[in-house]
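Apart from one protein chain that is not included, each protein chain of the complex appears where it belongs.
By written order: A, B, C, D and E. Residues from 1 in each chain.
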Amino acid sequence: MLEAIQANLLSPAVLFFALGLVAALLRSELKFPEPLYAALTIYLLVAIGFKGGVAIAEAGLGRIWLPGLAAIVLGCVIPLWTYPVLRFGGRLPAVDAAAIAAHYGSVSAVTFIAATNYLKSIGQPYESYAIAFLAVMESPAILVGVVLGKLATSRSGSSAIPLRTVVHEALFGRSIFLLLGALVIGAICGPAGMDKVGPFFVTPFQGVLALFLLEMGIVAGRRLEDLRKVGPFLLAFGIVVPMVNGAIGVALGQVTGLELGGATLLGVLAASASYIAAPAAIRLSLPEANPTLYLTASLAVTFPFNIALGIPLYFAIARHLYA
Amino acid sequence: MLEAIQANLLSPAVLFFALGLVAALLRSELKFPEPLYAALTIYLLVAIGFKGGVAIAEAGLGRIWLPGLAAIVLGCVIPLWTYPVLRFGGRLPAVDAAAIAAHYGSVSAVTFIAATNYLKSIGQPYESYAIAFLAVMESPAILVGVVLGKLATSRSGSSAIPLRTVVHEALFGRSIFLLLGALVIGAICGPAGMDKVGPFFVTPFQGVLALFLLEMGIVAGRRLEDLRKVGPFLLAFGIVVPMVNGAIGVALGQVTGLELGGATLLGVLAASASYIAAPAAIRLSLPEANPTLYLTASLAVTFPFNIALGIPLYFAIARHLYA
Amino acid sequence: MLEAIQANLLSPAVLFFALGLVAALLRSELKFPEPLYAALTIYLLVAIGFKGGVAIAEAGLGRIWLPGLAAIVLGCVIPLWTYPVLRFGGRLPAVDAAAIAAHYGSVSAVTFIAATNYLKSIGQPYESYAIAFLAVMESPAILVGVVLGKLATSRSGSSAIPLRTVVHEALFGRSIFLLLGALVIGAICGPAGMDKVGPFFVTPFQGVLALFLLEMGIVAGRRLEDLRKVGPFLLAFGIVVPMVNGAIGVALGQVTGLELGGATLLGVLAASASYIAAPAAIRLSLPEANPTLYLTASLAVTFPFNIALGIPLYFAIARHLYA
Amino acid sequence: MNTHPMKLVTIVCEAYAKEAVTKLLGEVGAVGYTLFPVEGSGARGRRPADIPEYANIQVEVITRPEVATQLLQRLEQEFFPRYGMVAFESDVRVLRPAKF
Amino acid sequence: MNTHPMKLVTIVCEAYAKEAVTKLLGEVGAVGYTLFPVEGSGARGRRPADIPEYANIQVEVITRPEVATQLLQRLEQEFFPRYGMVAFESDVRVLRPAKF
Partner (left out) sequence: MNTHPMKLVTIVCEAYAKEAVTKLLGEVGAVGYTLFPVEGSGARGRRPADIPEYANIQVEVITRPEVATQLLQRLEQEFFPRYGMVAFESDVRVLRPAKF
């Protein structure tokens, strides 16, 4: 397992992430212009979606529906078990507990992409169609979390945003749309389409990811100074809960028929916490929740932990289970 | 011919274009940041220009001047025959008829690029130097259209922009400059230069185009709601006229000695309508013309039609003629 | 030597630079959006830094420290000898002489990158770790120049910026940080890391550089109209001094054990003048200096001279010395 | 030339609030707005504008005084508690009052 | 410190009008301007600023009152019928009046 971690820590992608953290900590002026961030996001989502679609075309829906369903269930269950932990273990206000629970049930696309990159770089094959699980896992947890928060606050006063808006936002956000769209296109085009766009969407992928993680390191690093504000409980939560969810995800992957690589990826999805889609939805629907808590936990604790240690850890767990 | 259309419809580029249309129709927030659009445009123009220049260096001007001249003549003639159709067939005001005629005589670089992509993907060789026809066909029609419009409005009141400005704009616009510049550079460097920059300008080209067409789908899709405003005549015009022009262009290509691929591309140029250069020039020189009419026809009708059906259609016509 | 220059002048990179100059002179509206410029800069610095780091890992620090030290010394000495030339030869005010001297002691990353590109395109091997000299040569000359200027102006009035700020700016500017960071990562990852990110950072490099030089041509071209303002002395200075420094750099490279390629690159660094880092630092610390003088000399005279003629010239000198 | 007094309401807020703010503009009866991304610093720290979702936007609305008042009121009640935000009003003169 | 009253004319218009507007600024005698791309919504619908040619720009000009008046007048006569556009004037105070 140590070597798995070492292989990860010494990969260009993770080292560029660390460089970004350093830049933020040194208060360097370094940052990517927003359109570059947007361009890289679009590229990564479309590339991974297209590749996943081609994989689905090859694998057939028959092999995907069961683990896909498991992924959705997992997304719904994670907020349900983490909510009481936050509420009673962490003594957090109900609305904050619900908000954080939503973030940990939802997923981080970048963490998933970094995991596929890791598997590829160590030569571990994986089911490319696992990208479908990423697509279906983003929203359910957010909905569960919002309902939990609404129940808890009850007096959802004058300024309540209709749940419909939140559902729409959760289901039709930009990133989901791009991912699903590229996935469908990949499924339609199949391998022949891949021949055409592969030199753009596949060949330079690892390098683009490394560059992107540099920026993500900067973004995460800026939040590090808020660590004091969130206290030791949330810090521990942000590390322990991903490990638990990661193990559950891997096991569920094995049970539903995924191979070693795919199970690792389901574990990574379960372990990852959202920091783009979930904050947007929560800000809208649970405005009373404190953004410092959920953003710092997900972006400054869990995200770097997963990128650096979590990914090889879930892989080690999977290897153990599949041994 | 059905299979030609099917091959086109199921290519990644066209599917991403369709995804963009869907995004616009669903009023998704998805859009590319402007600098990304600009970057992709610069890349596509420079890449295709450079490649065309290399092809010119190899082919020699001797084989190009005649079809090139034909392209210019075609650009001048299209507004002349479409103007009366619009004016008397469509009962449009003179200035609007002139403006629309200018758009259909001019060309769409993206449509041309998509056509080269299509030919490449079905393994049909084509004369890369056809890009030179794209370069020379953008401006003449605009000038003819503006003159038509000025004659029609006669009282070119106080706020008239000198024709000189319009000519300058038409001849030295950004896209023409980039295209011609890259073309000259390609011609100077020849195949040796291509070895150096090919991995950037050629290898990832199809993938970049697919991504770009996603954005173009969004842009075109936003205009779809204006279809009602333009009425059935302009809708029919936007589909029938390109087919006529496409057939003329293909035939002219054959007559002037182009091969099957090059004739198809000349047909595509004749059939395509401008939606960047022409609107800019027309807004300046024929301000009385209604932008909704010319933009909707060219961007929301003809552009999608050509991308989806027109390109394989003109190819089928060419194959028929060359059979 | 003429053929060396010709090979350079007819390369895509230099021709695109010329196209940019032409665009600026024709007052074309062509320009790159700022985020594209930033993206290309980040890409080029990270790519070259990473590649240099891998080279350092392979070469070992033992072979680098001596020429590296020579590079730093060179950076300090150039302002010391150019200052009196400017002051007494050119009769420039002391503060302007100090400012210009700082620019010519510091370096231009783009010129360096263009030089590696040139060597690659003519098949001349070079020590990739020479990028380390670029990294260490940016700051020393700026510090020397600022001290010279401060001594000269003495009455560093109320609005003096503490030297500490300047040192910080010079040492931790964005570009140095990126370059050094990527270099360290490259050194850690070694050739195995290169396999992963090479398809992004190496394969398309030459094409990206060509595109970037198009924009740099525009930027340099805009300054050409200021040539009148700087007078013939500075014009001659901007061409002769780089040649002198280039020769010194090449010789120093040979003395300190570099091979032909590496010595050429050290010559290029010595000959190049900064136009990003130095102006920022000088504006801050020597506000009395006239920006028109130092920017025009470095950006509109020396930069184009080096890109077009200087690079093959320094290579010819090196070949002569190593013959 | 006749110029007519009008109010310019400027809102600087988190990009997260974009849709909610433009919806509010419609509700209070403002016709038209102008909007662009900005970076900022305020009570909630620095917002460096490199990730669209974490950046700020500036929204400018020219409108009649009564609409401006209503807009500011609803911003105060519904938005200030929820989003990092600044809003202010100033006096401008326009040429075509009927447009706003 | 002495501040001096001056006019700020703000123009939001289609990017197509950029060259024409900056040319006009020179003609009426304004020295200097500031300009940036914006997205907008108005009588001609939404302009989402993803294609430079279809986007909006905002132009800000500080100038003397008489130049401001002339600028607005010519905008009204020559530009309003032609371009999607909003223009307004407000009062500002500057330090170096000779600069404008």
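Convention: a contact is a pair of C-beta atoms (placed from the backbone, for glycine too) under 8 Å apart; a residue touches a chain by one contact, two chains touch by 3 or more.
Not measured: the values here are computed from a predicted model.
Chemist: Indicate each shown chain that the hidden chain touches within the full complex.
Modeler: The undisplayed chain, in the complete complex, is in contact with C, D, E.
Chemist: Pick out which of C:Leu15, C:Leu134 or C:Ile218 touches the chain that's been left out of the picture.
Modeler: Looking across C:Leu15, C:Leu134 or C:Ile218, the contact with the absent chain belongs to C:Ile218.
Chemist: Could I get the residues of chain D that touch the absent chain, sorted low to high?
Modeler: Touching the chain left out of view, chain D contributes residues 10, 12, 36-43, 56, 58, 69, 72-73, 75-76, 80, 86-91.
Chemist: Spell out, residue by residue, where the missing chain touches chain E.
Modeler: 1, 3, 6, 8, 22, 31-36, 62, 90-96, 99
Chemist: Where does chain C touch the missing chain, residue by residue?
Modeler: Counting over the whole complex, chain C touches the hidden chain at residues 31-34, 37-38, 158-159, 161, 215, 218-219, 222, 276, 279-280, 283-284, 287.
Please note the rule applied: only the chains that are shown with their structure count from here on.
Chemist: Moving only from a chain to one it touches, give the least number of moves from chain A to chain E.
Modeler: Shortest path length, in steps: 2.
Chemist: Distance-wise, how many Å sit between the C-alpha centres of chain B and chain E, to the nearest whole number?
Modeler: Spacing between the chain centres: roughly 33 Å.
Chemist: Round to the nearest whole Å and give the separation of the Cα centres of chain C and chain D.
Modeler: 45
Chemist: Note the residues in chain A that touch 2 or more other chains, in rising order.
Modeler: In chain A, the residues touching two or more other chains are 32-36, 38-39, 203-204.
Chemist: If you look at chain E, which of its residues touch at least two other chains?
Modeler: Residues 37, 52 of chain E touch two or more partner chains.
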